[in-house]
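For this depiction, one protein chain was excluded, whereas all remaining protein chains were kept in their positions.
== chain A ==
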Amino acid sequence: MLAIDSTRKISFNRSISNGDLVIVYERHDNMKAVTVSEGSVLQNRFGVFKHSDWIGKSFGSKVFSNKGGFVYLLAPTPELWTLVLSHRTQILYIADISFVVMYLEIVTGCVVLESGTGSGSLTTSLARAVAPTGHIYTFDFHEQRAGSARDDFERTGLSSFVSVGVRDIQGEGFPQEFAGLADAVFLDLPQPWLAIPSAAKMLKHDGILCSFSPCIEQVQRSCETVQSNFSDIRTFEVLLRTYEVREEKMESSQVNGNGSNGSLPCKRRQCSGGAGVLTYPTSSVMARPCGEARGHTGYLTFARLK
């Protein structure tokens, strides 16, 4: 997913080879991660796609099935990965992720601690931000989940920037070896206040903590705990509203001649021809917010170590 070797820049013009991870795009709400394997096939409602047909094609290509159906093959990015990864837990989405990376001031070379790892949605974006010289140390108390996350980072090619540890951060805190080394700490835990004192020990001076909690009661308690060692404590909620765009045909009317109805618009087609009013169909591109949206994800509390 990332260009680790500086001589091989990210250029998606590179063609697809055996063993590559590709994102198979059917529609904007239907995508799937597939590892290309020469003898395999992908079967979906559009028919059967042979992987061998994909090899040598450019990323971004349209490929066809035996029945003439098609999908697009995209190069993986953290944003696409978030849409296709297997949900072992509730995950963070792009609005929260991008805000967290920016607000934690994470750049190349940073050391970031995270708990829990969950499904690794945020971790993938954190890794992108610290690469190629920084590192993410992420912890989950669930051994199997940590293992699956490790497999995922291997698959997305991020394993050299991410270390997954099995540890109960609420109970034991972060490992002492990271004391004073972290540029940023991210907590997504049911009782973050239990881990905050340890997080404070891990951070460099002026380093930033972020805690993500779905419930305001958690935020309330975290903020009380954070008071003692941190300043610049701020809590946010960030959401996205999406828009649908359509070209709509609309009739407009124009009064022809000396009609007594002046310039009042005539909306009904029956009017046309009668009373000297002509209608002209015009089309214009219009946008409106989508009817449904994610109404809440969680509150993000940020604080800076004094």
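As a convention for this text, a residue touches a chain if its C-beta (ideal position, glycine included) is under 8 Å from a C-beta of that chain, and two chains touch if they have at least 3 such contacts; residues count from 1.
Everything that follows uses one rule, which is that contacts and distances are computed from a predicted model.
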- prompt: Which protein name, taken from UniProt, belongs to the chain you can't see among "Trafficking protein particle complex subunit 6B", "UBC core domain-containing protein", "E2 ubiquitin-conjugating enzyme" or "tRNA (adenine(58)-N(1))-methyltransferase non-catalytic subunit TRM6"?
  reply: "tRNA (adenine(58)-N(1))-methyltransferase non-catalytic subunit TRM6"
Task: Out of A:W193, A:F212 or A:Y299, point to the residue that touches the absent chain in the complete complex.
output: A:Y299
Message: I'm checking contacts with the chain that's been left out. Which of A:L42, A:L85 or A:V101 qualifies?
response: A:V101
Task: Would you indicate which residue among A:E177, A:E247 or A:E292 is in contact with the undisplayed chain?
output: A:E247
- prompt: In the full complex, which of A:L2, A:V36 or A:L187 touches the chain missing from this view?
  reply: A:L2
Task: Using the definition of touch stated at the top, determine which of A:P78, A:G120 or A:G298 touches the missing chain.
output: A:P78
Message: Touching the absent chain: which residues on chain A qualify?
response: 2-3, 5-6, 8-13, 25, 28, 58-62, 72-75, 77-79, 94-95, 97-99, 101-103, 105, 107-109, 125, 128-129, 131-133, 204-206, 216, 219-220, 223-224, 227-228, 231, 233-243, 245, 247, 285-287, 289, 299, 301, 304, 306
